[in-house]
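Note that one protein chain is taken out, while the other chains of the complex remain in position.
Take a look at chain A:
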Amino acid sequence: MVEHVIELKNVTKTFKNFSIDSLDLKVKQGFITGFIGANGAGKSTTIKMLMNLLKPDSGEVKMFGLDYKTHEKEIKERIGFVYDRNVFYEGLNLKDIKRVVGPAYKRWDDDLFHHYVDQFELPLNKPIKTFSKGMQMKASLAIALSHQAELIIMDEPTAGLDPVFKRDLLDLLQEIMVEGNRTIFFSTHHTSDLDRIADYITFLQSGELVFNQSIHELSDTFGLVKGKTELLDRDTKQAFIHLRKTNAGFEALTSDIKQVKQIFGESVLIENPSLEDIMYYVKRGSRE
């Protein structure tokens, strides 16, 4: 059993006005990894490379320790995918889509599919284009879960979902993790999704990996520091990734809590930042 279901080594992909530069990324087997980053950070490009829809200019993409060149079918047999838009023939109903997609998989399980169709309350005889965004997503998910996929890759599955639907989905993802040693890798820019369910967070910014850590490590690494503006000078500012002045004083993100404690002692308050805080400050910090 491989430890990492996804392994990118030195992956580079260049477009006209955007590039991913020597990206190294490992995704642990058996966990939920949230893939975050601002719009245009390269999340979709990365996911496309994971699915072999896009080939890197250089570097290596390994899934389950296998290479796409020699094991394309074996790899895809083991992946369930959910994209941010409907990729199924929109004029077809779910029954026909099942007839098209099901036979593609060796391990397709019709009973399991119908179990999910019932659970998600999906109509089998209505064209998929009449489905709401949430229903389309559930339909994709039902298909992704019906062939015993070991890895579920999802690109922005929560985009455009109402809050109730979103919660249902997140609960469901947790549910499917209970059975066996599945891995879920999903991109989102709603970080609140991840606070609830993710074990690991991968943060991509402008095509570069900022971090890839467990959610517990994150709270040990980053600190949200609050204090009075008088404490700040050119030297003390160095301890922060980015700093924001508020009416009450300042608020700043640090990746070195120890150093901050040494500099400011008890005069500042150090809190656990939310993922959103981390994303915000890192993004702002990189512009300076």
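We adopt the following convention: a residue touches a chain if its C-beta (ideal position, glycine included) is under 8 Å from a C-beta of that chain, and two chains touch if they have at least 3 such contacts; residues count from 1.
The rule is simple: contacts and distances are computed from a predicted model.
K.L.:
Report the protein name recorded by UniProt for the chain absent from the figure; options are "Probable membrane transporter protein", "Transcriptional regulator, XRE family", "ABC-2 type transport system permease protein" or "Stage V sporulation protein AC".
P.N.:
"ABC-2 type transport system permease protein"
K.L.:
Sort through A:83, A:264 or A:281 and give me the one touching the missing partner chain.
P.N.:
Checking each option in A:83, A:264 or A:281, the one touching the absent chain turns out to be A:83.
K.L.:
If the hidden chain were put back, which of A:38, A:66 or A:101 would touch it?
P.N.:
From the options A:38, A:66 or A:101, the contact with the absent chain belongs to A:101.
K.L.:
Among A:51, A:94 or A:137, which one is in touch with the chain left out?
P.N.:
Result: among the candidates, A:51 touches the missing chain.
K.L.:
Residues of chain A in contact with the chain that isn't shown?
P.N.:
Against the missing chain, chain A presents residues 48, 51-55, 72-74, 76-77, 79, 81, 83, 85-92, 96, 99-101, 103-106.
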